[in-house]
Structure formats: C-alpha cells, structure tokens
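Here's the structure, in structure tokens; my notes come after.
In this view, the complex is presented without one of its protein chains, the others remaining in place.
The first chain written gets the first letter, and so on, giving A, B and C; residue counts start at 1 in each chain.
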Amino acid sequence: KEMTVRDALNSALDEEMSADPKVFIMGEEVGEYQGAYKITKGLLDKYGPERVRDTPITEAGFTGIGVGAAYYGLKPVVEFMTFNFSMQAIDHIINSAAKSNYMSAGQISVPIVFRGPNGAAAGVGAQHSQCYASWYASVPGLKVLTPYSSEDARGLLKAAIRDPDPVVFLENELLYGESFPVSAEILDSSFCLPIGKAKIEREGKDVTITAFSKMVGYALQAAEILSKEGISVEVINLRSIRPLDRAAINASVRKTNRLVTLEEGFPQHGVGAEICASVVEESFAYLDAPVERIAGADVPMPYAANLERMAVPQIEDIVRAVKRVCYRSVPLAATA
Amino acid sequence: KEMTVRDALNSALDEEMSADPKVFIMGEEVGEYQGAYKITKGLLDKYGPERVRDTPITEAGFTGIGVGAAYYGLKPVVEFMTFNFSMQAIDHIINSAAKSNYMSAGQISVPIVFRGPNGAAAGVGAQHSQCYASWYASVPGLKVLTPYSSEDARGLLKAAIRDPDPVVFLENELLYGESFPVSAEILDSSFCLPIGKAKIEREGKDVTITAFSKMVGYALQAAEILSKEGISVEVINLRSIRPLDRAAINASVRKTNRLVTLEEGFPQHGVGAEICASVVEESFAYLDAPVERIAGADVPMPYAANLERMAVPQIEDIVRAVKRVCYRSVPLAATA
Amino acid sequence: DSIITVETSIPFTGHNIEPPSRTVETSSFELLTFFKDMATMRRMEIAADSLYKSKLIRGFCHLYDGQEAVSIGMEAAITRKDCIITAYRDHCIYLGRGGTLVETFAELMGRQAGCSKGKGGSMHFYKKENGFYGGHGIVGAQVPLGCGLAFGQKYNKDEAVTFMMYGDGAANQGQLFEALNMSALWDLPAILVCENNHYGMGTAEWRAAKSAAYYKRGDYVPGLKVDGMDALAVKQACKFAKEHALKNGPIILEMDTYRYHGHSMSDPGSTYRTRDEISGVRQERDPIERIRKLVLSHELATEKELKDIEKEIRKEVDEAIAKAKESPMPEPSELFTNVYVKGFGTESFGADRKEVRAVLL
Partner (left out) sequence: DSIITVETSIPFTGHNIEPPSRTVETSSFELLTFFKDMATMRRMEIAADSLYKSKLIRGFCHLYDGQEAVSIGMEAAITRKDCIITAYRDHCIYLGRGGTLVETFAELMGRQAGCSKGKGGSMHFYKKENGFYGGHGIVGAQVPLGCGLAFGQKYNKDEAVTFMMYGDGAANQGQLFEALNMSALWDLPAILVCENNHYGMGTAEWRAAKSAAYYKRGDYVPGLKVDGMDALAVKQACKFAKEHALKNGPIILEMDTYRYHGHSMSDPGSTYRTRDEISGVRQERDPIERIRKLVLSHELATEKELKDIEKEIRKEVDEAIAKAKESPMPEPSELFTNVYVKGFGTESFGADRKEVRAVLL
C-alpha cells in the first residue's frame, strides 16, 4: 500500500487529535481553507473551530499564544505556512519555548510542535526558500525533526506531538505529493518513531551519505546510479537533526571509512559541517578520505529555473562527490 | 598608548559620522541616555537628534526603518541593546537586508550596520546570553564581524560603516571596559581594517587555535601558559566570520598540523564545526590529530555563578584541549 | 485640454481628520490615459495567468486585476521623487512606476531581460530610479521598510513622501503598529495605503481582524476611507495625503478594492467567496468600466475608439511576451553576482564546492 506524505501528516494529526483532547492546531488557513498545502484537510469539520484555529497573519502573536497555551498544559501544533515566516516568531521559539524548562528548573515544560514546509520549493525566490534546520538544531531545549518518507512523516509527527518538549518539525513542500509504501504497522494508530534516531535507508560498505528531508531521495537515487558502477553506498536518513544521532553516523563511517554530507541549506555552519566535526572528533582515524560536503549554494535563492537548479544539490553533484571520496588518491590513505 | 574597546567603538562612530553626513545611528537609549553601555556617549550632543535617534523598544519596527533608510541611500548604524533582541527583527536582517541586492540584481544595495553586544555577559541568564555569530554568518548577503581588541573595534567598525553591504557587527559587553595598546596609525581617522581577513595574534608552530571576540584573549592566555610547557601555539583572531578567512586558517594548520577551535556559542552548527569542515576539505592530509572543538556548553545559559562558569570555555579547557591534540597518540600520524 | 469636474463614487470617510471634497478635477487626457493604462495592466495580468498555466511562469504569481485603480490613481497624484513600496502583488505597481511590459514578462519567466534579470521573480520587482523599492514577499515587512524610505526623504529634506501598500491581512501585523508609532513620533512623510481587497488569502477580513475599519486602526494617526475602485477618488485621496504627510506626518488610506483572481495561482479564489460576489463587483464597481463610462458620457471618445485602444493593447502585450520569450535565461555566472556589492575577492561556493566556486569581486 502507498500513501503520500501529505496524507501521512494529515492522518498523524487526525489520530493524535482524536487520542488527546489537549492537542489543537493553529495557524494561517489551517481551518476553513483546509491548509495552504492541505495538510489539515478535514480537521476543522471533524474537530471544530476551537481545536482547529485559523489565525490572522501575525506569526509573533500566534506563536506566543501557542507557547503560552503549552505552558498551561495544552499541546499546541503551530503551523507556519512556511518556515520562512517563523523568523517573525523566532524569539518565542527560542527564548519563550526552548529555554523555559531550563530557566524554571523544570517547572514550565513546553509541549508544543512548530511545523510547516521548510527549505527550497520551486520558483519561489530568495525570501521563501531558506532551510532553517541548522539554526534551530543549534539551540539546546529544542528538538528538530526532518521527515523524508510517509513512514517518517507519520511516525515522527506522532512522536513530536506526544513529546513533552518543544519540537521543530521541518517538512518539505515538494515531498507532500510524493507516495511511499506503508506497512500495516506504519498505518496503525499506535505507530510512533523514536526521536533522535537516524535510519539506515540503504546499507552499503564503500561510502556513507548523510541526508535529511528531500535530499534522502536524491541520495538514494545517486546510490542506485553508483551501485551500477560498483560503488556500494550507505544512505543515512538523519530524521532528527537535534538530537543528532552521532552514534549511527560514526558507526557507519567506521565501516565505510568515507563520508559525503548532503543538505539543501546554506553550507556555512550547516548540518554537514557539524557531521564532519562529529566524525573528525570521534572517528578521525577511520577516515580514508576528506569528508565531502554537498549543500545549497552560498547565495540567496535565485528565481530563474537554470540558476535555481544550480543553487540546490543535484544527483550528479552527489555522484561526483562520492566518486571523489572513493577514487581520489588521498595522501594519508596512501601512506596508511 | 592604551584605549578601551568602548572608546575605540565610540571614536570610530564619531569619526565616521563626522566624515559622512549619510551616517546616522538609531536604537534604544543611544541618545539622551548616552547608550545602555555608553558606546554612543557624546554623539547626541555633537550630531543632534536627527542623526542620533532614540527609538521605542520596537526592534522589528526600527530595524525595518533602518533597512528602508539604507535602501534610500543613507548609512544607518542600528544598535541592538543586545543581539538577543535582534531575534525580534531577524526577518528584516535576513529577508529585507541580506537578500535585496541579489533579488534586485544589484538595484537595491543595503549599506547598513547592525551592532551591539553579543553572547554571554555575566549573570544575565538564558535569554540574554546567546551568541548569534554562527546564525548570521550562515547567510549569504551578510558580512559578520567580531572585534576583539581596540584595534579591531576601531578598524572593523569603520570598515563596516563604509561598506556598501549589510554588516552584522558583534561586540562583547565584557570587553567594553578592557584596554588595549593602540598605535598612532590605529588612532588615525583614516584607519580601517580589511573585511574578511583574519589576524595572527600570536605566531606559533605546534598547534593552531582559532578564536573570535572575547575568546581571543583566552586563547592568548592559554598560549602563554602552554609556551611555558614548551608548546608553541599560533592564535588566529578570526575578526570576520563571514567572509571567513579560510586561506589564513588553512595556511596555519598546514604549518602546525593541529587545530583547536574556540568559541562561546552553542557547539552544534557552530563556527568551530565550519572551521573543522573547511580544514578537512582543504588540508586533510596535513592534520596530525583530530580537530578539537571548545565551545559553549550545549545548554541554555544558567544563572548560578558556578554553573555559568561551566557553561562557557575557561582557559583550562583550552589548555587541556591543546595538550590533547599535541600529545595524544594519533593512529594516522603514527602510521604516516 | 479643458478641466472636467467629476464627483467621486461615494464620499470619503475620515478618522481624526476632515476628509477632502468629493469633487475631483480631471481632463480628457487624464481619463483616456487612465483607461489605457488600466486596460494594459488588466491585459498583462490575464496574459500572466495564461503563461503560468503553460508553465512559463513558476512558483507564486499574485495578480492585480481588479485593483488597478489604486496604482493608477496614486500615480496621478504624485511624482517619481515620491517613493512606493509594496508586497508580492507588484507587477502593476511596477508598470505604474514606468516599468515596461517586456521587463515584466521577462522577469516572470526568469529571463535576462527581466527587471531583476530573472533573479527576483514575480514577487521581487524594483525600479529604484523611479522611486519603486519593491516587491517584498514577507507580509507586513514593507511597512517599516517604507517608513524607512520616508525617514530618508525627511533626513535628506527631499520634500517627498512614501506610499507603502499592504493588504487587509497584513494590516494586523505588529510591525505595522511599531512603525506607525515611530513615524508619528518623528513626523515622517509616510502614507500607509491599505489595499483592502477583503481577503487575505482565503480569510475574510472580519475573520482576521476584530476591527476591519483599517483607516481607523492607526488610533492616534489620522485615516481616510477611499473607494479604491474609483481612480479619481484614489487620486484625490493621495493628493490630500501627500500634503498632509509633508506637513503633519503619517496618515492611513484604506482603499476599498477587490481582487478578481485567486490569491496566487494555486488558489481558485472561489471556495471562500461566492461567484455572485465576484461578478457583482465586476458589474458594478469595475475600475476600468467606471472610466469607460466617464469617457463615453463626456464624449471624450467613442465606444469604437476605446475598443480599438484595447485591441492595440492586446497587440502590445502579445509582442512584449514574444520579445520576453526571446530573452535568454541568465548566464550561469549570474548565480554568484550581486550577493554583495563588494565581495573582497572571497570565494563563494556552489552545491558541489569542489566543482563550482567563484571569486566575489
């Protein structure tokens, strides 16, 4: 059986709302319009306007209200139409949500989910294409999840809503319409994935690729191409950027001895940089080649189709980088 | 001759305002109160309220106004009382300032400086202690400067004000009162430092430490201690986090073969991670030991003095890390 | 060209201010220009709709048809020393400020000849030399930015004003209230133009605002409610507002207007409002038809002459599209230009940094 990511998210919301009356959803166009991207379709009809709350276009205000409601013990799911708009509310996400449990020595927990599409879509230009994974995942107190497949979407969103801490849940608009196979287990309403655990999407022995969100699909496609050339690629779907599954990443690199990191966001201080640092810290002696980093170009997102294509990783970029880590003569490897 | 960082900043502002009538300063308490930290002392008297503009406590609004004024061709210097409050205005810094020149293909340049104290101070708790260097420096379109000494403060602030692009200028409250020697050249009103160039604060041959802002002083103190134990440390004052002086960092590591990165901010996706990735990418074969990363603890800033001390790097942390990279037996080095 | 005197459709309503007179002066030339310019805008937006459907325009595309009188009336009252800034619904504002059809279509299709060389896209048009500062995608952000332009005008003693356009949805944004307070404290020549088309995406004004009287929302700042479907009323109001702003600081103009299209191309625009509502506005309040009637009733042109103008416009638009299509995509090297004005010779990176990098000059 197959299910789109959109339906996976929708069903996860539906099931958690039905299981826990404290769960409610708020955001722009989530109700009568059925969601700007239809993730909340049908929920207003089913749960009514008290629990599916259309808001004005006032992110700072409604995010603050959501966080306050979480202080009070409700379990809000706050939708940002896209995460670009979360910048208007970022002070509440960081200072009001992430830090409260710590500042209050555990008195004020903040069980809230901030969700919506993140990163590049198609043709929407510089102000609507930013990836916020590395920013949010730098902040202690937050958990940051990045689903790829329908399994991820269902399992991680349910985990996020049940979690007692603030979770930033980064979806991808271009994945909403994609279908993935789903088992009976995944479809069961009790299904839930652990936070902080990566998934080996494809096992391999020559090189490790770490990826999250849409880039997992690209990594898998690159791995398929490379397998035909005799290179066995292990693809890690990070699923959680904070906590980052350092153990899984390092275990894989200790096996393959080579690493390519992949992400759509800006490169500097990105997820790839952190993974590189983590592997250098914990598995330096196992690295047979320099870590290769594939990331969004270091420019604001251009609109023109040809430039936009250059601004985000393409499968050929991944293939090329993998070949470099595998074949290039590396002085250290040579002497080892 | 000596000069405090406060006076260095104040004199730089004064000179640039006197040189260019387009330069004005705005922010909370910059005028009649003479600056919350007295950086703008005397400027209101000298330049009047049109050019030294006290604002209400409305960061989103006044930052937007500043950026708009820069669109129009003025050269605003926007003071945040601390950079923690810049989160209320971050959408304007990123979407309105950093991206405009690109989106308009060069029509709308944004000659603006955002400045104020950044990072940990003393005893001000979780909401007033965050370091924003890695966030801002991840964004193409911004330049991010981090002065340490009075020379830096003068030279970089003057460069920032004269620069045609948006500059995020991260000061440190605990450095304001520190004095540094200044030469006649530094005191000359024509003095200016290049953006994007690091400074070797201390030459050494055994290990490289990269640092910025207050941590440069800590690195220098650690280097002094280590020199007594026969370890020669090269200390790089990054000065600019974006553009990052990758050439200077890599040149140093190619000489010393060992690297410790140092910063006060959160570790994940931090400046240290980027520097580690950059060195792995460009100088992997030169590394004789895993890169060591010293950073702020991965927790919100606690208030209690003992915990706060544990939450930011101390000189003994640096000394310990340097010893580890220098003495630890590294398998790769051993086989090389 | 003799002066023609016309009454506005309805009286202005003032908040904390005495509204201007309903009697507007115009001329044959002005009315015919209004007609031609609005018809061009209308045709341009309809053509953009088709280009989008044939996948030549990507991403978002927010059309202005129905709201033309706001741009046209405003331009008739001001000069190009005055500044305008708006949101993402910017194609016609750009045209009103002297942009060309070719630049518009080329930008929409992401071509070199576009007003932002194809790098900005539909939401990011600018024409700085004529006082147009964009083209902004973040709801509400353009209001403080516009107050900043007004700050610049006052700082430079330019005796000019800035019009910042925002929607009924944007009218609830906090940064608007922050900017308004500072504009009032500092007497900035800032004119906040709320284009109330009664919906922010799929949300009717009253569902998003406890008080949908946007001209009153400035509280201590005066406001004026204007029929935004009547270009002459808009002209009168903007003239009045400019005089006010130069002397007394900020003022809010609420333009009662309507968008015929959905919010952007993915919105059919018919789930949250009735077809009757839309056709009712078209029949009774259409800004172009209002001018057509005035032209005919004053016998400034015949029905046939107006139809010929429209035919001519159709041709112009088609020619512009053809020309825009001839313009090539940007050079790949453009990926790295304009990140900075001054790049200091530092390196910038593509997705595969080992293969694609550039030195920023």
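One rule holds in what follows: contacts are C-beta pairs under 8 Å (C-beta built on N, C-alpha and C of every residue); 3 or more make two chains touch, one makes a residue touch a chain.
This one's a predicted model, so the numbers in the text were calculated from it and none came from an experiment.
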| item | value |
| --- | --- |
| Among B:Glu28, B:Asp163, B:Glu201 or B:Asp288, the residue in touch with the chain that has been omitted | B:Glu28 |
| Of C:Gly14, C:Gly174 or C:Pro332, the one touching the omitted chain in the full complex | C:Gly174 |
| Hidden partner chain, residues of chain C it touches | 172-178, 181, 184-185, 207-211, 216-217, 219-221 |
| Touching residues (missing chain, whole complex) on chain B | 28-29, 32-33, 36, 54, 56-58, 60-61, 84-85, 88, 121-128, 267, 292-300, 302-307, 310-314, 317, 320-321, 324 |
| Touch residues of chain A, complete complex, unshown partner | 24, 50, 53, 55-56, 58, 60-74, 91-92, 95-96, 100-109, 111, 140-141, 143, 163-165, 194-196, 243, 246, 281 |
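To be clear about the criterion, only the chains that are shown with their structure count from here on.
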| item | value |
| --- | --- |
| Chain separated most widely from chain A, comparing mean CA positions | C |
| Centroid distance [mean C-alpha coordinates] between chain C and chain B, Å | 40 |
| Separation of chain A from chain B, taking each centre as the mean of its C-alpha atoms, in whole Å | 30 |
| Centroid distance [mean C-alpha coordinates] between chain C and chain A, Å | 36 |
| Chain B residues counted as touching two or more neighbouring chains | 60, 91, 95, 102-103, 140-141, 281 |
| Of all residues in chain C, the ones touching two or more other chains | 116, 119-121, 124, 136-138, 174-175, 334, 339, 348, 353-354 |
